[in-house]
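Missing here is one protein chain; the remaining ones are kept as they sit in the complex.
Per-chain numbering from 1; labels A, B and C assigned in written order.
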Amino acid sequence: MINVGIVGGTGYTGVELLRLLVKHPEVTVAVITSRAEAGIAVADLYPNLRGHTDLRFSEPDVKRLGECDVVFFATPHGVAQNLMPALLETNTRVVDLSADFRLRDTERWGQWYGQAHGCPELVAEAVYGLPEVNRDAIRQARLVACPGCYPTAAQLGFLPLLEQGLVATDNLIVSAASGATGAGRQAKVDTLLTEVSDSFKAYAAGGHRHLPEIEQGLHDIQGGRGEPARVTFVPHLLPMIRGIHATLYSRALSPDQLPDLQALYEQRFANEPFVDVMPAGEHPQTRSVKGSNVCRISVFRPQDRDTLVVLSVIDNLTKGASGQAVQNMNIMFGFEETLGLDLVALLP
Amino acid sequence: MINVGIVGGTGYTGVELLRLLVKHPEVTVAVITSRAEAGIAVADLYPNLRGHTDLRFSEPDVKRLGECDVVFFATPHGVAQNLMPALLETNTRVVDLSADFRLRDTERWGQWYGQAHGCPELVAEAVYGLPEVNRDAIRQARLVACPGCYPTAAQLGFLPLLEQGLVATDNLIVSAASGATGAGRQAKVDTLLTEVSDSFKAYAAGGHRHLPEIEQGLHDIQGGRGEPARVTFVPHLLPMIRGIHATLYSRALSPDQLPDLQALYEQRFANEPFVDVMPAGEHPQTRSVKGSNVCRISVFRPQDRDTLVVLSVIDNLTKGASGQAVQNMNIMFGFEETLGLDLVALLP
Amino acid sequence: MINVGIVGGTGYTGVELLRLLVKHPEVTVAVITSRAEAGIAVADLYPNLRGHTDLRFSEPDVKRLGECDVVFFATPHGVAQNLMPALLETNTRVVDLSADFRLRDTERWGQWYGQAHGCPELVAEAVYGLPEVNRDAIRQARLVACPGCYPTAAQLGFLPLLEQGLVATDNLIVSAASGATGAGRQAKVDTLLTEVSDSFKAYAAGGHRHLPEIEQGLHDIQGGRGEPARVTFVPHLLPMIRGIHATLYSRALSPDQLPDLQALYEQRFANEPFVDVMPAGEHPQTRSVKGSNVCRISVFRPQDRDTLVVLSVIDNLTKGASGQAVQNMNIMFGFEETLGLDLVALLP
Partner (left out) sequence: MINVGIVGGTGYTGVELLRLLVKHPEVTVAVITSRAEAGIAVADLYPNLRGHTDLRFSEPDVKRLGECDVVFFATPHGVAQNLMPALLETNTRVVDLSADFRLRDTERWGQWYGQAHGCPELVAEAVYGLPEVNRDAIRQARLVACPGCYPTAAQLGFLPLLEQGLVATDNLIVSAASGATGAGRQAKVDTLLTEVSDSFKAYAAGGHRHLPEIEQGLHDIQGGRGEPARVTFVPHLLPMIRGIHATLYSRALSPDQLPDLQALYEQRFANEPFVDVMPAGEHPQTRSVKGSNVCRISVFRPQDRDTLVVLSVIDNLTKGASGQAVQNMNIMFGFEETLGLDLVALLP
């Protein structure tokens, strides 16, 4: 059994971490922090946890966190980087769900996040926590930067094509849509049910913070060969709670010599416990992964033309955030990778 | 480990049984039948089960079902009663999720279901599977009639008031609302998203089949004393997937001598693993039980007047159907009652 | 043509007023105020109005409002009462959509709204703007207090029963549910899509501000005879945008001498342009009135017992607020009562 701490537990990734961790057979959640809700029982904020935990939110306290075996950050960007130096001086290891340590280029980080990076010295050490790409490095990592939700769906979807160098990397398109939990639990007019229900829209079409993360990740998948990936990324807001659907478009470099794409995808992910390639011709639905840690993927070549289409779905709170964080933890501590994550999606 | 059979597995109670049973540590699902889908892999119909089961639907076969330790019927009314005599001649036990064996009065059953009962000789033996009322009888039962969804929410909500004889039983009101899974998975215009989304309506206000079941159950809770309960029951259709919310109105018999209702409810359900009384003044939300087997209840006495209000929520597919069926199975086979059912609701 | 002013136009009743008034053939919207959005084009806040109006929000200014023929208040409670004395000194007439002048008992108003009434001297003059009850008084009124959404649905539903003295008035039950627009357009966690979508709950079961308004209105409908009405009112929050559904329960005083209820309802509302009695046995759906000013009603006597059930649906923003306000304006200014309101609901 390991002791776990959670920093910033009042948001949706926080409650999702708790949903998973209170049933994890090797974990005790020892501390969960929130400045705003300190003293409040977690189950008073999240009634689904009534009967499953007696935890109360507490003020953040590096000493107490440092006594944990691992600390999850479920905080807005900018928080983890400030606490990190002190925290890593203790014995604990960290899984950061925020964006703070995802980009290796701290200058680019600063441009997209509108502030100077507060802890550039630790960025190089951070391991990007996409197990399907970085499993070995994660095992040893002291600091794992858990991928964003859109980047997870996009990278897993493009992975086999880019590893094999089959498509042009200067013209990748990620047309993706997220349920409203992606916008967090802040009180905002923009995400009231009355504003987003029964409607659909794109947002941040001119540029979204996940773009540089996607581009960095895709270039890594190419093994850093060739030009950096150039991605056009348009996110959309879905009138629903959970789920990300990424529709990925790319151009085959040698259309006449493409391998069997279905076989390529099935083989690449055959040993991945959390990636499921759908039967040929089937389309994945976000509800098929609701509450589960699975990414389901389909690949199409419409009209046998040059443009390839990949469909990739995840639950943005699970494989897109807290589930992947637990998966990383399992790898870091030598547990079975699926421990506590072998969940059947809630369908219908 | 016991072997389980499921008859009629293509509906929503069928897939919900599978969601629960494929993770149940003491169960092997040996057979699942469907005339329409025989030969099809279950996971092809329900993609959330991909990777969790290799089962295929098969034609119903009493012999094969009879080799199971327990058989669940997840069928429309009228099916279980016809198979029951032959099935009970084998060694198997049965949990029937349909309405076939819920009413002891087969004539009343015939009036409400529009056909003569096909197996009146077994009705007396059937145990009504509401564990909070009939736990001991369930333990020994060969045939358990699992309660309907609305009746579960209504009976648990009224339970303490009626056991104590605190309210008039000739004027009970059940104003309840269900998610659309309550209407099943049949292709019908009436339950298309385009017909029921962003809308709300009552239905069957003149009389719903769950009415006699509710009245029978409430009279049983009174210990059969006094006049049969008279209930006004109006169901409503919610623009959502899962969840039942029952708002129960009753009149105090002796308003000046009412006990502390909050304490009454908390004490009555203190040892019930699947009934949770909310803190005073809180209102239960259906989402707080989504995918879980819990019933959450609140009790109010507005303006300190004579009319009492009880709010009771369940997931209609879990505590309202398949979860309760598994709870009954656990009791019948001497397993821990919460085995395989200790689930955190999916929130948000 | 008359000139219209709107105070507090940034909420949902404000935009709904504009939707109706920009197409009203006898109206020019001259001014719309908002402290927070002063200077902003209305169509920038509400893109559905792009191309339909060039109005901009302005600071509230009694002089400019006083030059209008009529001023609508679409403000939170407490605002209208403070502006009213100065405003009524000008020549203008007022339709107040807020709760400020609905209750004749200002002490009771103060208890429910948590503050002393700021303008008790004008309360007696205010006419309660339910045209189906007060049409003649509205015609002459200088100040119309437009009914709340729940009270509109409840009063119209109970109207024929109470006018005829057919039911006990000490035990009326209003079990009602509203779309989330009823909670307004404020940034609140409680009404985020992620919090209320795919869920259902009661709220304020211990007491809601619309209760005294409903009780006052129902007593008025009885002609003030007998004891004041005693109502148990439980509102619920629906996972949808617009619509109120009230399920009304009452006890027949002389069950053996009840008239034909269907005929009673049809006759009472035969000449009402905005009340539609459904055919016997049909249930009204909220979507059938989405965006329209109609209230649709059904009446049932389940099992021929003593409890009567009335179903009443309105669009909370139209007949429940802004549409009824325009209906009142039409009456006040001698226009055809349906002018600008003869809208087909948006279905599907």
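Here is the rule we go by: a residue touches a chain if its C-beta (ideal position, glycine included) is under 8 Å from a C-beta of that chain, and two chains touch if they have at least 3 such contacts.
What you are looking at is a predicted structure, and each value in this text was computed from that prediction instead of being measured.
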Residue among B:Asn82, B:Gln111 or B:Thr194 touching the omitted chain: B:Thr194
Options C:Gly157, C:Pro212 or C:Pro284, residue touching the unrepresented chain: C:Pro284
Contact with the hidden chain (one of A:Glu59, A:Glu121 or A:Asp198): A:Asp198
Touch list for chain C against the chain that is not drawn: 12, 15, 19, 22-23, 44, 46-52, 181, 185, 197-198, 241-242, 276, 278-279, 284-285, 287-292, 294, 296, 317, 342, 344-348
Residue ranges of chain B at the interface with the undisplayed chain: 12, 179-181, 183, 185-189, 191-198, 239-241
Residues from chain A at the interface with the omitted partner, ascending: 171, 173, 175, 177, 194-195, 197-203, 205-207, 211, 230, 232-234, 236, 238-243, 245, 247, 249, 251, 281, 283-287, 290, 298, 300, 302-303, 305-307, 309, 311, 313, 348
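Simple rule for what comes next: only the chains that are shown with their structure count from here on.
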Homomeric contact chain B-chain C: same or different residue positions, threshold half: same
Chain A-chain C separation of Cα centroids, rounded to whole Å: 46
CA centroid of chain B to CA centroid of chain C, Å: 38
Contacts with two or more other chains, residues of chain B listed in rising order: 197-198, 241-242, 284-285, 287, 290, 348
